[in-house]
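Have a look at the structure below before the remarks.
A single protein chain has been omitted from the complex, and every remaining protein chain is retained in its original position.
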Amino acid sequence: MKRVLVATGGGDCPGLNAVIRGIVKRASQEKGWEIIGSRDAYNGLLSDPMELIPLDNKTVSGIHVRGGTIIGTTNKGGPFAYPIKQPDGTWKAVDRSDEMIKRLQELNIEAIISIGGDGSQRISQKLFEKGVNIVGVPKTIDNDLSATDFTFGFQTAVQIATESFDRLVTTAESHHRIMIMEVMGRDAGWIALHTAIAGGAEVCLIPEIPYDIQKVAARLNERFQNGRGFAHVVVAEGAKPKEGTIVARKSDEIGYENVRLGGIALQLSAQLKQVGVQADIRETILGHTQRGGTPIAFDRVLATMFGVKAFEMVLNREYGKMVAYRNNTVVSVSLTEATGKYNHVKPDSYLIHAARGVGICFGD
Amino acid sequence: MKRVLVATGGGDCPGLNAVIRGIVKRASQEKGWEIIGSRDAYNGLLSDPMELIPLDNKTVSGIHVRGGTIIGTTNKGGPFAYPIKQPDGTWKAVDRSDEMIKRLQELNIEAIISIGGDGSQRISQKLFEKGVNIVGVPKTIDNDLSATDFTFGFQTAVQIATESFDRLVTTAESHHRIMIMEVMGRDAGWIALHTAIAGGAEVCLIPEIPYDIQKVAARLNERFQNGRGFAHVVVAEGAKPKEGTIVARKSDEIGYENVRLGGIALQLSAQLKQVGVQADIRETILGHTQRGGTPIAFDRVLATMFGVKAFEMVLNREYGKMVAYRNNTVVSVSLTEATGKYNHVKPDSYLIHAARGVGICFGD
Amino acid sequence: MKRVLVATGGGDCPGLNAVIRGIVKRASQEKGWEIIGSRDAYNGLLSDPMELIPLDNKTVSGIHVRGGTIIGTTNKGGPFAYPIKQPDGTWKAVDRSDEMIKRLQELNIEAIISIGGDGSQRISQKLFEKGVNIVGVPKTIDNDLSATDFTFGFQTAVQIATESFDRLVTTAESHHRIMIMEVMGRDAGWIALHTAIAGGAEVCLIPEIPYDIQKVAARLNERFQNGRGFAHVVVAEGAKPKEGTIVARKSDEIGYENVRLGGIALQLSAQLKQVGVQADIRETILGHTQRGGTPIAFDRVLATMFGVKAFEMVLNREYGKMVAYRNNTVVSVSLTEATGKYNHVKPDSYLIHAARGVGICFGD
Partner (left out) sequence: MKRVLVATGGGDCPGLNAVIRGIVKRASQEKGWEIIGSRDAYNGLLSDPMELIPLDNKTVSGIHVRGGTIIGTTNKGGPFAYPIKQPDGTWKAVDRSDEMIKRLQELNIEAIISIGGDGSQRISQKLFEKGVNIVGVPKTIDNDLSATDFTFGFQTAVQIATESFDRLVTTAESHHRIMIMEVMGRDAGWIALHTAIAGGAEVCLIPEIPYDIQKVAARLNERFQNGRGFAHVVVAEGAKPKEGTIVARKSDEIGYENVRLGGIALQLSAQLKQVGVQADIRETILGHTQRGGTPIAFDRVLATMFGVKAFEMVLNREYGKMVAYRNNTVVSVSLTEATGKYNHVKPDSYLIHAARGVGICFGD
């Protein structure tokens, strides 16, 4: 009996369970393979006692419609920086990769399938360099991996954000307001850009095109002067002004520790008022509603293909590689290529051009 | 030709357009009636030039599926406190009700149908006392009017909040987090309570049951100690602690004027950490996404009945009254009764009892 | 340890799982109670070996968002007509109620909670008369039980049908067609009526108001002559013409046995053409999509209250009774009352009046 260990790492993402189901279903068609999940990324393998979850066709039945991951995830720890409590009560990050490899051998694990973002895949590469048979599956709602044309979870995030945008439109129209909606995306503007086009925003601010607050204000005021009494701004959480820095998040000043204060939407709102935008402004921060719940069909299909492919890469011993979607089919790419380059929105892409074509202002 | 003026006032609410359509469609079955909308509550009638919108079957075709209101709304102004710019540049609220009545006569308006919350209906009562033929239609997503068993828009708000809750569940489970979700409701806990039951929350904080932060923390810690690595808190925007006051919204301190800072979810999160809750906490503030967009079928049916009834009350000259839904049918109640009593959640109701029955903690 | 047996019978209905969860969660707050599910209504109890499912807080975690029932259901069999294969190969319905009662005693079952429609509750009444401690919970998407103001599942069915209606509208408009949509409801027109109002149909045919096909055709032709190039008809599966009978379902004639042929929408379409409606007609039969999937928040709240109440009726030994929702609260009614009267749409209700008020034609 050959065993494959599956782990999901980093922020959760709609489609993770469809990948797991794809792996398990495909493996069940081969004789002599067993799939085991490690709870909460590699922590299930590294903890004492270990928390391992046997995965068979019954366990994965129907999970593809559920968000999250049935084997848990975390963005803390990992084999190279495992948190150990010190005698003095503080925590220290310790390299436990050798211990992990020892456990893999004891458990008779043939290979690992690691489903995760660029952080996780960098760990995959390091494990591979230490001799571990490993296959990566890309995961990010932010679409920020350049090795693959699409990642699952992204279209679901865009869909959720667009449905929220649609709901805000009727309030904006009825009350003649400016609605600012903040979406996720880390250092990339993909979710914001797609949502702004799909929803029909007037302004879209993304990290790749630093904005001039005066130009944003001018666009909004022009819209109101033309008698259209409402406007919508979609802002990526990583959006940046051209000059100066965004007003810092001063959570300490008012006594909140480790609490995120308001977000970029709130700060943008304040800036717009300072530079003379007169209209009523309301802010919405979508937050975690974007990354949970039932994946849309597009992401389920993509994630299922990724899961099937990942197991077949194990069958073919294509280790040190990651599943990718390119030119309408599923392929494998090397892990070094996969994690080498961040996928930013290209300011000269047709997508940006089309956005400008329907009148979206990027503040540049 | 007899004319009826329709106005929508206060915050927008899914179902407003279905009411307008109900009025217009029903009126078109009688000979000699004309329906006119006043833009942005009564401001369309009071501005110079006036902004009046003729409403016929064609205008209202298909509008019942849209959120917001096609005739606009505002929560500023009104005949008894109309803002007038003074020579020194400041604004002053002026009583223009006599001017409004004069314009109604000049326009040959037989009656007004005013769709709005308790603020709007208090204005309706004052106009009625001054001799205006007026019929009220209750409107609030907060379900806080005691004269009617249901108001349209409320079930849509609960549905949207519940769908967001469902999305947060998968992240909470996968990451072993506490998710705090803040919903609307003003001084009533209806939206929070329904969402907490529908979603399956562990904690629900509402204005009607002041909470003890220690008890909330105890419930959450107990949940984690029992090995259930996640929990959900639904908090109404009006929720209040038993003792002391909630940490004030210090938007001024960090230089944001008129900008709402974070909200109760953020403050609750900080409080929970202070009293010893260890788990990761994430906050989501649903905000305006709750009050826009396509109304669910329940609200469209209710709003349509309200619209038809409102016009029939004009036909029957039942003025000074408001449409209401009671004991499964539509009736009329006096405006004084309608605005006399705020509809709070009753702590001894079966709904609260059932919520406790499925383990929901109110922090009392 | 006292045991309660839970069974779900008849067609599935969104909210069943929320009832089960309500029972189990409430029971877990009392010492010494155990909840057991019988698979597929009473068949799990009657089969050999028995199929019983222990239900605790862990089993019911998160099930309230899922359609269907985790303990299975059936509309065949039951203790008074259990199918037994005869030596000659045929099946015979046998009374096994005494055997069932014996098994309940052997298993030390204190009481039964039976979740089901009028058929199931008639069985409940017969078991009660034979001395079984039994509590009923009403279940029907058709809203056809007169003992309760609402049943869970109904608003979900209406919502699904309305969303489908909304999708058909754009095709109807763009192609200038008549769209006929058939919905469920058995002998009652509730789903059809609510959907027709919520969607904005021109024609609605329900069992309670037999239709004249000529009048339906006249209304549709008038609509086209007025230059509105599309129309929508919502028809209940139980709709009946005033005179004559509906064209029979001739599945046998073309060699299909036990296969439902087309449905009323198809036949209505043919009739309309025969009496001179010129426009393109398209039919949609929603079928089982109406009764599955995630229940809307309204139904989850109602079902949760029903579950909590049902267990409390066991606690209070209120046997021979059924949970009901009346005048905005949850009460208990006797099983005889509960099954005594079918809940038809009243042709003189305000709901019908309002439907006519927005121009809906019932063909009478």
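The letters A, B and C name the chains in turn, as written, and every chain counts its residues from 1.
Here is the rule we go by: contacts are C-beta pairs under 8 Å (C-beta built on N, C-alpha and C of every residue); 3 or more make two chains touch, one makes a residue touch a chain.
A quick note: this is a predicted structure, and the numbers were derived from the prediction, not measured.
Enquirer: Missing chain touches which shown chains?
Expert: A, C
Enquirer: Could you tell me which of C:His176, C:Arg317 or C:Lys346 touches the chain that is not displayed?
Expert: Answering carefully, the residue with contact to the hidden chain is C:His176.
Enquirer: I'm checking contacts with the chain that's been left out. Which of A:Ala198, A:Ala218, A:Val275 or A:Val333 qualifies?
Expert: The missing chain is touched by A:Ala198.
Enquirer: For the chain not shown, which residue from C:Arg122, C:Arg186 or C:Arg291 touches it across the whole complex?
Expert: Answer from the full complex: C:Arg291 touches the omitted chain.
Enquirer: Touching the missing chain, which residues of chain C?
Expert: Answer for chain C: residues 8, 11-12, 14, 16, 40, 66-69, 72-74, 160, 163-164, 166-171, 173-176, 179, 247, 250, 253-262, 266-267, 269-270, 273, 282-285, 287-293 touch the chain left out.
Enquirer: Since one chain isn't shown, list which residues of chain A touch it in the complete complex.
Expert: Contacting residues on chain A, toward the hidden partner: 21-22, 25-26, 28-29, 62, 64-65, 149, 155, 158-159, 161-162, 166, 169, 194-195, 197-200, 294, 296-298, 300-301, 304-305, 307-309, 311-312, 327-330, 349-351, 353-354, 357-359.
Everything below uses one rule, namely that only the chains that are shown with their structure count from here on.
Enquirer: Hey, how would you classify the chain contact layout here, line, ring, star, complete or other?
Expert: line
Enquirer: Based only on mean CA positions, could you tell me how far chain B sits from chain C in angstrom?
Expert: Centre-to-centre distance between chain B and chain C: 32 Å.
Enquirer: Provide the list of chain C residues touching at least two other chains, using ranges where the numbers run on.
Expert: Not one residue in chain C touches at least two other chains.
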